[in-house]
Each structure stands twice: as structure tokens, then as C-alpha cells.
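For this depiction, one protein chain was excluded, whereas all remaining protein chains were kept in their positions.
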Amino acid sequence: MNHLIDAFDVLLDPESWSGPGGFGVRMLEHLWYTALALIISAAIALPVGLMVGHTGRGRALAVISTGLVRALPTLGLITLAALFVGIGLTAPMIAFVVLAVPSILAGAYAGVESVSPATTDVAKAQGMSGWQVLLRVEIPLGLPLIIGGLRNATLQVVATATLAAYVGAGGLGRQLFLGLRTQDYPLMLAASIAVILLAIVLDACFEFSQRLLRRLLGLV
Amino acid sequence: MEWILNNLPRITDLTVAHLLLALPAVAAAFLIAVPVAWAANRVRPLREVLVSGTGLLYAIPSLPLFIVLPIILGTGVRDTFNVIVALTIFGLALMVRSAADALDSVDSGVRLASTAMGYSPAKRFFSVELPLAGPALLAGLRVVSVSTISLVSVSAVLGVQSLGSLFTDGFERGIVPSIAAGILLTAVLALLLDLLLIAAGRVLMPWSPGGGR
Amino acid sequence: MAIDFRNVTKTYPDGTAAVENFTLHVPSHTCTVLLGSSGCGKSTLLRMVNRMIDPSSGAVLIDDNDVATTEPVALRRRIGYVMQDSGLLPHRRVIDNIATVPRLTGASKADAHRRAQELMEIVGLDAALARRYPKQLSGGQQQRVGVARGLAADPNILLMDEPFGAVDPLVRVELQRELQRIQTDLRKTIIFVTHDIDEALTLGDQIVVLKKGGEVAQIGTPENIVEAPANDFVAQFLGLDSARRSLKAAPREGGGWLVSDGRGRPLGVVDSAPDQQHATD
Partner (left out) sequence: MRMYPAACAGIALLTLSACGGGDPLETDDDAATDDGDSAELVIGSQQYYSNTIIAEIYAQVLENEGHEVQREFEIGQREVYIPELESGAIDVFPEYTGNLAAYLDPDIDSGDPDSVHADLQEVLPEGLETLDYADATDQDSYVVTAEFAEENDLTTVADLAEVDEDLSIAANSEFETRPYGIGGLSETYGVELTLVPVEDSGGPLTLGALLDGDVEVANIYSADPAIEDNDLVILEDTESLVLPQNVVPVVSENVDDEARAALNEVQNVLDQQALLDINAHSQSTQDSPADVAQWWLEDQGMLD
């Protein structure tokens, strides 16, 4: 447990936060990687997920493939990709996108599917086109679940973004690997705690926005 | 392919080792999550704390946990027990929420009816609520089993043998088939375990169409 | 077995009173219907009998024994309970659902199943349905299973909480008829909760009309209530004020009488003179 106390000492020391290699810069890098991975994943997964939910077509395929992709070990993906593309952000970004897509995809189609058929039927009966039903009924009503998918993906990517440092990129993984390789366990613990705190803050933001949304949509 | 055939005995050993780490962790996560979820549902103020708290365990980066855990516990790093504990923690992160939701989703009418018929609370839990939560519990268990199988490989960085050893070794020597085989086998293992769970659901829960969702 | 409610009150922690100072005698071997719209506390009263809810004050007595002195689980096993949506255990086959209470009280599986088969016959269920799961039955069949299950332990008391509330009108009438037939044979003490007047008039030996908060508007036989509603609330509830139940009869060509309600809507035909009939529907 002494290591844990030392770790908090590291975190509370302003010096460890400053400088080009400090926790401050690393945390920003970490956030940036997470955001980038999420944007790319969402660009891929949201349209597909929404269409699967809307049309019901390809659902079985989506379920099976998301399950399969979940089974892919991130460490393996990063090392494999790195052998092909070299050091830098590309290899970890490929792995993070693979990691984030299933959650976002699942959230998207589950969100659309969660809208009761009675509601969409009414919308259709009022003369809405397929697109209008999707944009005006299914997406707004499914939004809490869709955001829930993004939330899960964010948590996973934040935790895994440490592995970016394994292949030459930055982020809080830098401190983590430095601690690991030099047996500086307080440093490693401090890095882990920083990652966890980051995850807690991001998760709280999502929780807040989901609550706000539910209230705005009158779902409470 | 040739590399795989040449190294088949080692790959087989690693696969077995992989399962020996993953399966106890999945089982332990399940067995711990159900009572925790039960308690969370019983004591409502506790629920948010327990469910979100265990959920956040998933935010712990896997690699440091594998290393830090034995330091905190004071056990040997290479002890497979540590890896199993770490995997169990990640399993709990997923399982507690789905177990809490599963137990919560049991139809209140059925619950009421069983109380009215004279089930004691304990008996009601085991013969009514638990089996009825079964399909949803199984759905959660399937996610846990897939993610655990895939997480095991990270422990290879510590020198605990698993299919992940195919990554670390392949990475150092630049053997692509080794890494590819590791990824492929991990996915296949996860798929097989998943199919096994689905089949078990069909047998154990014949009343639920498809045995699980 | 007679049931007595003595000055029972149920107040929830937030201060709302579901039932206030309610007193009622339910005679043995009869069917008492608690009639009222939702929120009148009728289900609360019903559940006090098997201690699913304990009153804040007052007592419920079965044959002069306060139920509060009986261990709830044992008490419940002696009292049949049938509810809306049947509350069947979806993971048990029909036969096992019916056999639940006998099994709980320690009957062997064979005995419990034998008893369940008898009950299926009593409630008019085809024996071929025994191996099905509840989801594979129609709504009406599920309710029959519910009734059979309520009767399985051969209880003297049967509590029925809007048991036929969720089935379509035709099946509902059929089930009511079935229940009347069963009651003729078995003579249980039944408390039956409903918000449906016609159902109350059909099944009740005694009807308790309830206002909000469990306040009694009137207690009486169906005849009492229709003939002499105690107040405007009862009259309104019965639909007497809207002329639905003030009947007129006019002679028919070729003998007999055509009966119509207060608004002139024809209801049916009687063969003999109306003054020789009771004014029931």
C-alpha cells in the first residue's frame, strides 16, 4: 500500500504535471487520442448502426461481427499493425477504432430499435418518409442509448490508449511504461490513477449529458 | 500456415494455458457479481455506488493492473492467481451491471405471485428470480467471456504464458504469422466459448426462445 | 373460514393513506367482491389478508385469529391467490406451475402432479397442455392455470385480484361462468377485487363499493345495491344515473316483452312479465 501513497505524492506534486513530458501534456495527448479514435469510430459505426436499426437488415451480421471484433486482443492488433505501419499513432489508432466500433455500433442499432414500433408506425401514418422517421423520431428517441454506446467506447479507449506508448506515441502510457521498465511503481500507479480519473471525469460528463437529454426528451 | 504447423505443440500448450486463466476468471466474476448485484438491488442507495463503482473498474488500464496487483497484494508477479484476480476484476466491471439489470428485470407480477404463493425470500430468489434473470444473465456472461478471453493475452507482457505470448515473441522477432495466429486463435476461442454458452442456455432455459438474447 | 377486517388503516411513509379505518366481515363460503376504481385501496385490502401488506393499525382476522400472529410464508401457502396477468412462472411448465404450492409445502412430485392434473380438469384445461410453458398458452388458458394454481393447496380462502382483467370480454364471461361453477362445488371463501360492475354483480354474494382511500360507499347484496344505491357515488358508479340500468319493458307481438334501457336502447327479450323477474341483467 506504500506504493499507493507514493503514487498520490507523485500526482500531487505540481512538478510532475509541468514540462513537455509532464502529466499535463501527456493527459492532453491522451484526451486527444481518445477524441480522435472516437470521431473516426463514430464516423464508421454510427451510420452503419443507424441503418441496421432502421431497416433491420444486416442485424444478425452486425451482432456477430461486433462480437467477433470484441474478441480481438488489442495488444495483438497494435503489435501487428505496428509491424506494418511502423511507429507513431497510426497503429494504435487502428486498434482503438477496432475497439470502439462495436460499442458504438451496438448502441446505435439498439437505440433505434428501442423506439417502439407503435411510435414509428404513427410517424409513418402521418406521412413521414423513411428518412424523416429516422431523423425526427428514431434518432431523437434512441439518443440516450446511442450516447450510451459512445460512453462505453470512450471508457474502453481511455483505458486502452495507454498502449499507444508501446509503439512510440505519447499519452499517459508514457509514464506508465517508464514506471514499468524502471520498476518505478509509484510512477506507474500514478499514471494508472491519472487514467482512471480521466475515465471518471469523462464518464461523469456522459452521465450528465444523458440525464440532460432524457429530461429534454421528456423520457423521465 | 507453415509456421503454425511447425509450432503446433507450443500453440496447443498456450491455448490450454489461455483457457486455464480465462475460465476461472469468468466463473469467479459471475459468482461474485450475482450476489453483489442482488445486494445492489436490495439496498437501493447502494445500487448506484456498486454498479457505477464496479463499472469504473473497467477504466483501469489492463497492463498496469496486472503488474500493480501483485505489488499491492504482495504475491509473486508470475503467480497465475494474480492474473486470474485481475481478469476477475475486469469481468466484474461488466458483470455487476448486467447482473443487477437482469435481476431487476424480473417481472414484478411474477415476483408478486410467488410471494403470494408462499415462497420464502431465499427460495424465491433461487427458484424464481435467478432462473428468470437467466437469459439476461447469460447475455452478460457472454460479453464477459469474450472480453476475458481477449484480455488474457495482455498478461503475456509479464511472462505469464498464454496465447498472448505469441504476440510478444512475434513482436520481438518480427514473426507476423505468430501474431496473426495469436489473434485468430483468441477470436476462435472466444467464439467457441460463446457458442458453448448459447448451447448451455438452450439446455438450461428451454422456456426462453433462443436461450438468451 | 370467515375473514374480518377490523378498523384497518394503511398509511405509507410519505403520508398517503391507501385505506383508512376499514371494517368488513366476509362470511365463510361466500364470495365478497371489492368494487372500486383504481386507487381506492381494494388491492391493498386484499393483500392484507395474506400479509403481503401489513396494516399500519387495526387487524385482519381469519376465524378470529389475527393474521399478524401467523408467519407470512406459512400463511400464504394456506391461501390461494390469483392475479391479473396470471403471474405464472414463465420458466415452469403448466403442470409445475399448478403444482408449485403443494411442492412448497412438501408434497412429493408425483402427488403434486396428480393433484395438478385434477385441477386442470376442474378449471377446464385440456390435459395436453400440461407440458407447455405459459407463453405457449392463450390469455384465457393462462388465467385458468392461475385459478388452478390458486386452488392447488386446497385452500379455504381464495384471493382474486382482478384475475380476469386482462382477457377479452368473451373469454372473460366464460371464465366468470367457470368460476361460478367451481364455487358451487368447492364453496371457498373468496375475496374478489374488480373495477367491473357487471363482474361484481355476476360473482358477488356480497359487494363492497369503495371510494378513494378505502372508504366504504355501500355494502350489500347485488340486489340491494342495484335496487337501493346508498348514495350518489354508488348510483353513479353503477351507471344508474345515466339510465343504463333503469329498464323498461314493452309487450311484444306474439307474446313476451322487449326490454330496453332508459335511453331506449334494446337490451333483450323476456318471456314472462317483468314484474315476476328480478331486476338483474
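By letter and in written order, the chains are A, B and C; residue numbering begins at 1 in each of them.
Note that in this section a contact is a pair of C-beta atoms (placed from the backbone, for glycine too) under 8 Å apart; a residue touches a chain by one contact, two chains touch by 3 or more.
Nothing here was measured: the structure is a model prediction, and the numbers come from that model.
Undergrad: Where does the absent chain make contact, in terms of the chains shown?
TA: Missing chain, whole complex, touching shown chains: A, B.
Undergrad: From the list B:62, B:88 or B:186, which touches the chain that is not on show?
TA: If we include the chain that is not displayed, B:88 is the one touching it.
Undergrad: Tell me which residue among B:30, B:171 or B:207 touches the hidden chain in the full complex.
TA: Answer from the full complex: B:171 touches the omitted chain.
Undergrad: Among B:35, B:121, B:159 or B:206, single out the residue that touches the unshown chain.
TA: Within the whole complex, the residue contacting the unshown chain is B:159.
Undergrad: Given the full complex, what residues of chain B touch the hidden partner chain?
TA: For chain B, the residues touching the absent chain are 3, 6-7, 10, 32, 48-50, 52-57, 60, 69, 72-73, 75-81, 85, 88-89, 92, 157-161, 165, 168-169, 171-175, 177-178.
Undergrad: Residue by residue, what part of chain A touches the chain that was omitted?
TA: 21, 82-83, 86-88, 165-168, 174, 177-178, 180-184, 196, 200, 203-204, 207
We adopt the following convention: only the chains that are shown with their structure count from here on.
Undergrad: If you average the CA atoms of chain B and of chain C, how many Å lie between those two points?
TA: 48
Undergrad: From the C-alpha centre of chain A to that of chain C, how far is it in Å?
TA: Centre-to-centre distance between chain A and chain C: 55 Å.
Undergrad: Contact residues on chain B for chain A in the complex?
TA: Against chain A, chain B makes touches at 52, 56, 58-65, 67-68, 71-72, 142-143, 146-147, 149-154, 156-157, 163-164, 166-168, 170-171, 174, 176, 179-180, 182-183, 186-187, 189-191, 194.
Undergrad: Quick one: in the complex, what on chain C touches chain B?
TA: Contacts found on chain C: 47, 50, 52, 73-79, 81, 83-92, 100-101, 104-105, 133, 135, 149, 159.
Undergrad: Write out the stretch or stretches of chain A touching chain B in their complex.
TA: Listed in rising order, the residues are 1, 3-4, 67-68, 70-77, 79-80, 82-83, 155-156, 158-160, 162-163, 173, 176, 180, 185, 188-189, 191-192, 195-196, 199-200, 203.
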